[in-house]
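Have a look at the structure below, then the notes.
As you look at this complex, bear in mind that one protein chain is not there, while each of the others sits in place.
Now for subunit A:
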Amino acid sequence: MLKRFAGWWLAGPATLAVLVFLVLPVAATIATTFGEDGGIFAPYIAFFNSGFRRTVLWRTIEISLATTAISLVVGFLTAYVVSKSPGKLKSLLIIAAVFPLLTGVVVRSFAWLIILGKNGILNNFLVGIGAISEPLSMLYTQGSVIVAMVYLFVPLMILTLVGVLENIPDDVVQASSSLGATPAATFRQVILPLAVPGLIVGAVLVFTGSFTAYATPQLLGGERQMVMGTLMYQRAMVSFDWVGASTIAAIMVVITVAVVLAMSRVARRLNPMAT
């Protein structure tokens, strides 16, 4: 008996932990948004009827899309160079990308506060060289949030894509150039399509990560650039509007799951190695 169910005994505690402390509480959070007076979708209607909250949702999407797009381009080009680098330099470049990744979100966002502040390094530098006459207010803008988010996610993108680019068989690249393709054509027509599944994985990670971020938009965007994460915190802990916060939580879960599912379907369809 014990032997027959050995698999269940071993996997049981971890499975139970996820079901009891993750699935149930999150389901309960989502369920509370449907049990309100004034119709089953009342909290959602209230959310989308509020111009302010619509702006917050739209701003979060904008910031996340911009972060994803910039991280994709920067990450891909850098990963390409890293993957082509000779052995020792390559490991050094990989370590240099891992280190910021392992440094916490708070520390990395705080660094941008020092750089972009009114008396920050960038302002002092620009005033010093005479490019501007007085300090610009760069903090608490959409731009400052995007810069810090790109900083957060570029290492992740580089590491994801170096792995993908290294898995592209050398023969394929050689075949392309021996058949007369220029390096640029090989890059565009062979390497880029083969990297698409990796680019999609990276894009999903960055988009969902920025869409649900809290610390970075809180530090660099503040009240003026409220996003879904900071709005949810404000609803729950400042206004004690738990239904409102739960509604935001539910919208976040739905968008995250939708993006992951949709992109994994696209990835499967676009994978040129799959038949």
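The rule we apply is simple: a contact is a pair of C-beta atoms (placed from the backbone, for glycine too) under 8 Å apart; a residue touches a chain by one contact, two chains touch by 3 or more; residues count from 1.
Definition applied: contacts and distances are computed from a predicted model.
Engineer: Absent chain per UniProt: "Phosphoribosylformylglycinamidine synthase subunit PurS", "Cytochrome c-type biogenesis protein CcmE", "Sugar phosphate isomerase" or "ABC transporter permease"?
Structural biologist: Checked against "Phosphoribosylformylglycinamidine synthase subunit PurS", "Cytochrome c-type biogenesis protein CcmE", "Sugar phosphate isomerase" or "ABC transporter permease": the hidden chain maps to "ABC transporter permease".
Engineer: Looking at A:Arg54, A:Lys84, A:Arg188 or A:Arg265, which residue reaches the missing chain?
Structural biologist: A:Lys84
Engineer: Out of A:Leu57, A:Leu72, A:Val164 or A:Met252, which touches the unshown chain?
Structural biologist: Among A:Leu57, A:Leu72, A:Val164 or A:Met252, only A:Met252 touches the chain that is not shown.
Engineer: Using the touch definition from the top, which of A:Leu24, A:Ile132 or A:Leu192 touches the missing chain?
Structural biologist: For the chain that is not drawn, the touching residue is A:Leu24.
Engineer: Given the full complex, what residues of subunit A touch the hidden partner chain?
Structural biologist: 6-8, 10-11, 13-15, 17-19, 21-26, 28-29, 32, 74, 77-78, 80-82, 84, 93, 96-97, 99-100, 102-108, 110-115, 117, 119, 121, 151, 154-155, 170, 173-174, 177, 183, 186, 208, 211-215, 218-219, 229, 232-233, 236-237, 242, 245-246, 249, 252-253, 256-257, 260
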